[in-house]
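Heads up, this is only part of the complex; the chains shown haven't been moved.
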Amino acid sequence: MPYINVRLTRKDITTEQKAQIVREITATMQSVLGKRPESVHVVIDEIDPENWGYAGELTSVHRKRQG
Amino acid sequence: MPYINVRLTRKDITTEQKAQIVREITATMQSVLGKRPESVHVVIDEIDPENWGYAGELTSVHRKRQG
């Protein structure tokens, strides 16, 4: 414990950004709850924009319209 | 809120079908719970049939046997 799942749309998120997200969320668990880093799991799910619907439409459609 | 996650096996689900699922689930949240569409997230996970076990066997095996 704890297990943290981060779900976001796949749009050029770099390896370094993933590493930074893991570092910061692990640090939050440590500073706020006193959790040992070795007990913290952070899993990032990169979702295809075509599979994430928001406000009734696919994000891929929304982004195409935004140009 | 709300956040809706739809998990189904990947078998030629078209973009239009995804868009229709998002439209209809968003409309359900609006009509039943009065939610604003801009507050509704619908995420579709397409799972490889080899990764979905049902009745003790992989769906990929089940489908091959069904021909």
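Should a chain be cited, it is by its letter among A and B, assigned in written order, with residues numbered from 1 in that chain.
Note that a contact is a pair of C-beta atoms (placed from the backbone, for glycine too) under 8 Å apart; a residue touches a chain by one contact, two chains touch by 3 or more.
Not measured: the values here are computed from a predicted model.
Undergrad: Quick check on the homomer: 2 copies visible, but what's the full number in the structure file?
TA: Copy number for the complete assembly, per this file: 6.
Keep this in mind: only the chains that are shown with their structure count from here on.
Undergrad: What whole-number Å value describes the gap between the mean CA coordinates of chain A and chain B?
TA: 20
Undergrad: Please name which positions on chain A make contact with chain B in the complex.
TA: Going by the criterion above, the answer is residues 7, 47, 50-58, 60-61.
Undergrad: Which part of chain B faces chain A closely enough to touch in the complex?
TA: My answer: residues 15, 18-19, 21-23, 25-27, 37-38, 40-46.
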